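Pasting a structure below so you can have a look.
A single protein chain has been removed from this complex, and every other one stays in its place.
After this line comes chain A, so read on.
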Amino acid sequence: MKKFILVRLVNILITLFLIATLTFFLMKTLPGSPFDEEKLMNLSEELRMEFYAKYGLDEPLHIQYFKYMGDLVQGDLGLSYYYKEQPVSSLIMDRLAPSALIGLQAVVLGLSIGIILGMVAAFRHNTGWDYFTMIIAVLGVSVPNFVLAAFFQFYIGLKWGILPVAYWESYDHSILPTIALAVGVIAQIARFMRNEMLEVLQQDYIITAQSKGLGDWVVLIRHAIRNAMIPIVTILGPVVVSLLTGSLVIENIFSIPGIGSLFVDSIKMNDYTTIMGLTLFYSAFFILTMLIVDILYGIIDPRIRVHGKE
């Protein structure tokens, strides 16, 4: 197990290095610079070059690349060009908190409701419960979350005045965005859980358990859930990453100072260091989550446990 993790960590470093290199050169092919080019046109060619030189942007690309990678190895993500004088690392941490809070709440909410709905639907297969769950699941998957968000904002926020319309001032402000994000997760999880439970419930060992005289609930909890969870864990990785790293649209609709909008803005503004910092952060986060998912497999299902166990 230890060896497995070690090998994976080395792989992760190589992957990150490749991502950093690729992003760096792709990013530099974007037209423009982090500055207001239209105003810079007012300066003479000399002064303009001097201006770029101040930020090290006049040097050949490969020099800029080695400089950046040198800083990166030392853990320095550099200063943002757009948010002048601000370290990218603190920028990311500031913006991550709101996104992560909403994302985490949405994961917890989506996961718990989704699993329960899915189980109920499977247990009461082909009854009203089942149909109800499936209708919710289809709606949740097919209605985009920004439509829901706008809908919630207009009715719950503006018309009925139950919760704040938008902005980020108190815990109440996080409720609507959480729900808007969670609906999709509920739908996805519920569908998976139902299908998987249906399959598991027909397995020989379940029938064995039942014929031993165990009660419905005991069978469900001891034998069924654990096996039905495997595909859930598979999709959980990407879901967690995408929710915790922010959703641009939801953040914009509810005016949340999150990381999703920072990423899009940084690309629009050619804010090189922030683009790099965020790309690396996202990648690292994603890869590490995948690693954790792989480890979780082993815990849930010993059959998948990787070789090298004691």
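Just so we're on the same page, a residue touches a chain if its C-beta (ideal position, glycine included) is under 8 Å from a C-beta of that chain, and two chains touch if they have at least 3 such contacts; residues count from 1.
The criterion applied here is as follows: contacts and distances are computed from a predicted model.
Matching "3-hydroxyacyl-[acyl-carrier-protein] dehydratase", "Cysteine desulfurase", "Peptide ABC transporter substrate-binding protein" or "Nitrous oxide reductase family maturation protein NosD" against the UniProt entry of the left-out chain gives the name "Peptide ABC transporter substrate-binding protein". Residue in contact with the omitted chain (choice from A:4, A:35, A:132 or A:285): A:35.
Among the residues A:135, A:207, A:221 or A:299, only A:299 touches the chain that is left out of the figure.
With the whole complex as reference, residues 30-33, 35-43, 46-47, 50-51, 54, 82-86, 94-95, 97-98, 100-101, 104-105, 108, 150, 153-154, 157-158, 161, 164-171, 173-174, 252-255, 257, 261-262, 265, 269-270, 299 of chain A touch the missing chain.
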